[in-house]
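Structure below; questions to follow.
Shown here: the complex without one of its protein chains, the others still in place.
And then subunit A:
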């Protein structure tokens, strides 16, 4: 079984891209399953079911979505094996721009869109910088120049990645993307013992544990203060 992790900011077009790509993989008679990770709500599982794709969803709720992802990924891989999948795709939204669910030796794809603004590549951390393939979406609604500028910004923060333009609505580029996804020789039995490409943000403060009150008296643990300039006066 091949495993592919796909992540990207909310509404960047991950689900559309995956659905269009799966359609091409289906033509090659490959069995593809998806596990969708989100925070509070998703009904993308309905879209996948409609396309005949075995799907599971995981809502992280009060937990950090990427921490939730890592704690569950091995079980997810075992589910994929039980379903006899050729390709298992995990989809997750990068919510804080600092996290990334990518695992060493597991194909990692980041999806971002042209509409998110040209400084976005600069703002997204390891989720973009350590991806193997960067898929840029919504190219049909901006100009050629804007596409070129955006792609060059992506390129300068992750020069090693393959950068592709895929249209989630028409599927243009999905066939090309699909050719990069499946490797016959690869067979992942487990991700136990594998490592994340990048550490997740460390945080454990009173607010992580449910504190709601504001003020220094209630702040404990990993707390840092914003520098507003007065301390130097």
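Everything below uses one rule, namely that a residue touches a chain if its C-beta (ideal position, glycine included) is under 8 Å from a C-beta of that chain, and two chains touch if they have at least 3 such contacts; residues count from 1.
To be clear about the criterion, contacts and distances are computed from a predicted model.
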| item | value |
| --- | --- |
| Chain left out of the displayed complex - its UniProt protein name, from "Nitrite reductase small subunit NirD", "ABC-type lipoprotein export system ATPase subunit", "Carbohydrate ABC transporter permease" or "NADH-quinone oxidoreductase subunit J" | "ABC-type lipoprotein export system ATPase subunit" |
| Omitted-chain contact residue, chosen from A:71, A:84 or A:170 | A:170 |
| Touching residue (missing chain; options A:39, A:59, A:95 or A:149) | A:149 |
| Touching residue (missing chain; options A:70, A:95, A:115 or A:188) | A:115 |
| Those residues of subunit A which, in the complete complex, touch the missing chain | 27, 98, 114-115, 118, 121-122, 125-126, 129-130, 139-149, 151-160, 162-164, 170, 172-173, 175-176, 179, 198-199, 202 |
